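Apart from one protein chain that is not included, each protein chain of the complex appears where it belongs.
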Amino acid sequence: MRDFDAAVIGGGVVGLSIARGLAGQGLRCAILDEGDIAARASRANFALVWVQSKGMGMAPYGHWTQRSAAAWAAFAEELRAETGIATGLRQNGGYALALSEQELDARRAAMMRLHNQPGWDAIPWEVQDHATIARAMPAIGRDVVGGVFCPLDGDVNSLRLFRALHASALARGATYLPDMPVQTIIPQPGGGFLIRCAGRDIAAARVVLAAGLGNARLAPMVGLAAPVRPQRGQILVTEKAAPFLHHATITVRQTDEGGVMIGDSKEEEPADTRTGPGIIAVMAQRAQRMFPVLGGLNVVRTWAGLRVMSPDGFPIYDQSVATPGAFVATCHSGVTLAAAHSELLAPMIAAGRLDPTLAPFSARRFDVPQAA
Amino acid sequence: MYDVAVLGAGPAGMAAVAELAGQGGSNGARVLWLDENAAAGGQVYRGIAEPLKLLARSYRPARKLFEAARGTDAEYIPGATIWHLDPGATLGFSVSGVARMVEARRVIIATGALERPMPVPGWTLPGVMTVGAAQTMLKAQGLVPQGRVVLAGQGPLLWLYAAQAIAAGAPPALILETRPAGNMWRALPQLPGFLVSHYGWKGLALLRRLRAVPVKRAASLRIEQAGDELRVTWPRGEALADHVLLHQGVVPHVNLAQAAGCALEWREDQACFTPVTDAWGESSVPGIAVAGDGAGIAGAEAAECSGRIAALAALYALGRIDAAARDGRAVRWQKRRAAWGRGRAFLDALYLPSPAQRRAAPDAIACRCEEVTGQALIDAARAGATGPNQTKAFLRCGMGPCQGRQCALTLVETIAAARGVEPSKVAPLRARNPVKPVSLAEIAVMPVSEADEAAVLSRR
Partner (left out) sequence: MFRRLRESAPIAFTFEGEAVQGRAGDSVAAALLALGVRAPRDTAVSGAPRGPYCMMGVCFDCLVEIDGVANRQGCMVALTPGMVVRRQRGKRDV
């Protein structure tokens, strides 16, 4: 007798999105999570639902992102109806602001390269000058020379999303098991898995690895690979202010509660999740140049999170050939992709087989020898 | 680069600075001395430069210490809000809206205590303050609340303030004592130590002066707005008040130590988190010491001793004195600290609020900044949150400007009870830099390296 139809390892935004989807498919689903202190990207993210720059080097990732962003409105409404929690979704278009002509040129060139990829589905975007942006965002500073606007971009209240996913998964019958760090996963003869945790063993027909950086250790136990590494990103957040930033930008956004979030750095080989005063200062400088009024706001918190990065930066979705019933899902855009994970990926896992459209995301892509 | 940075100018900070200077002036160490307040003395000796007449006698012993510390060549900067400290002993602080970032070889954190939260329903209403707040106004401005003043809670400070208010001609209308009845039995084994301690005669003299004030016992209470007045209700009665002053003890103010990475441990006898320190005050982070009540509540006199001891350890670490000199000079302070510690155990046991008093009632606000109730915490725990950090992600508790100072312990105790585990099994709420709000413009002008620039600009 197995305890669960599926065990999702990881109680962050990725794991909860999948678990919620699996429970919605009628599976008896367990979410195995760590405790109060853990490296949780879900508690440290920047909460963008972001499309404009996604997919350079892998067109299917761009398309997957676009599908998720397009599904987000209905997804948010469903979460609200199930849990009473509004996720604060705002998809009124977002900006990548440039503080010099050089930055703007680089941004424009990147967008062109993205769109010139073979097999790319065009998305709307445009380069706007200072005056045009100032009409939508009067708070921009003189140093903003222009920016890229994409009407598909937006943001969400990440903590309320986190809670709504949790509540929805529970409401759909999933079982949340905290303080259950997974030690080993043992495929059982005849199918199914025994998951050995610190204090308890769980038997499940399927196992879904959604443990972020933890996937690197867990995946080989079930014939999968998830070669992910941590990349540190720092964020600072101000006290609450009356609403004045009416669109999200890729590095500065105002939450619906009033605080302004400023991010994000990109640091390889991080030692820990501490923040560094120098990097915080650079972020503060740039944010103040983009929106000079930010200078007077008090910063109340800074934090660092560890992004879950694969070698090429794109997600890994895979199913095990050696031990059928084992799946892995790992990415660094769990918020943007929450709708896709819950509404598209989870039904595939419930059906026992990933759709061929997800084949490009297999970790087998890292096995291909690099061309000389 | 400073040799030592002393953070705080209460008894521990003043003593550390005095000891660092050595007898008869400087011993050559370059000392930075920061304090958030405009004048030295800390909370306990607030206003020591020009004390009120009714405080003058009790301040007299500290007066020498104050003058000794002020007479050193330490670079003393009052009015400094410290907002950053990291394990590399980089220190960020602001004075009048201008930030500075400096480095020190050794840091002595002497940030003292703050009052333990007393999350009863209605504790956020205007007109409700802490006893400590009223005492601060008495010491610093000579202001005493008028009208019907109800003191509610427990602990030495509550009785001390009541006596001071009587001496000031503004006796409280009522004292609601919330001390759990069983505490006396638990404290009894410590009574002989208390009676022979320095606290013993002080306490008895104090209680004699309070005979005129009605005292009622109440295990719990709530406060409501009643027109322009406040209504205080307890199981056996109610009273109308113009001011309600709450207090249930003091706990270490650990935010700065925590942000610097110092390990904390749960202290059962004082029901609070305390930085892990060795006999010299050294924390788990090399080079950072914690002295005074910030390292565990022991009182002002013991704080002076531990400030001296931490300073001697710093001088030794800097190579300014040898081990023999350190040990020799420390003996006196170690003895004195032990003497003051004898009476403390009795007070700790007598005035430890009950677990129920340390939790937020379902209809009470636990986090004042984000207005999160006890019930919301209980619900989050039932949904699977095992500690304050996951609960914070669910409810935003601890995310406001006070950065958990008013709710961190309440969160731990309330969640622990909802889960049916001991508070010691629950992690503390994380505290991060900046430990006090600081304007973005001030952060923006802090020094940056090329690597810092690259880490951010590579995003584009």
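Going by the order they are written in, the chains are A and B; count residues from 1 in each one.
Here, contacts are C-beta pairs under 8 Å (C-beta built on N, C-alpha and C of every residue); 3 or more make two chains touch, one makes a residue touch a chain.
Predicted model only: the values in this text are computed from it and were never measured.
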item: Per the touch definition above, residue among B:P171, B:G341 or B:P401 touching the missing chain; value: B:P401
item: Selected from B:G8, B:G132, B:G155 or B:G374 as touching the chain missing from the view; value: B:G132
item: Selected residue (touches chain absent from view) among B:A140, B:L160, B:A219 or B:A263; value: B:A140
item: Contacts of subunit B with the absent chain, listed as residue ranges; value: 36-38, 43, 52, 54, 81, 97, 114-115, 124, 126-130, 132-134, 136-138, 140-147, 168, 170, 242, 253, 368-371, 400-402, 405-406, 437
item: For subunit A, the residues touching the chain missing from this view; value: 139, 239-242, 244, 258, 293-294, 296-298
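To be clear about the criterion, only the chains that are shown with their structure count from here on.
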item: Approximate Å spacing (C-alpha centroids) for the pair subunit A, subunit B; value: 40
item: Parts of subunit A lying in touch with subunit B, wherever the complex brings them together; value: 11, 33, 35-37, 40, 42-43, 98, 103, 106-107, 159, 162-163, 166-167, 170, 176-179, 236, 238-239, 250-251, 257, 262, 264-267, 274-288, 294-303
item: List of subunit B residues in touch with subunit A within their complex; value: 84, 86-87, 90, 92, 101, 261, 383-390, 393-396, 399-401, 403, 426-427, 430, 432-434, 437-441, 443-449, 451-453, 455-460
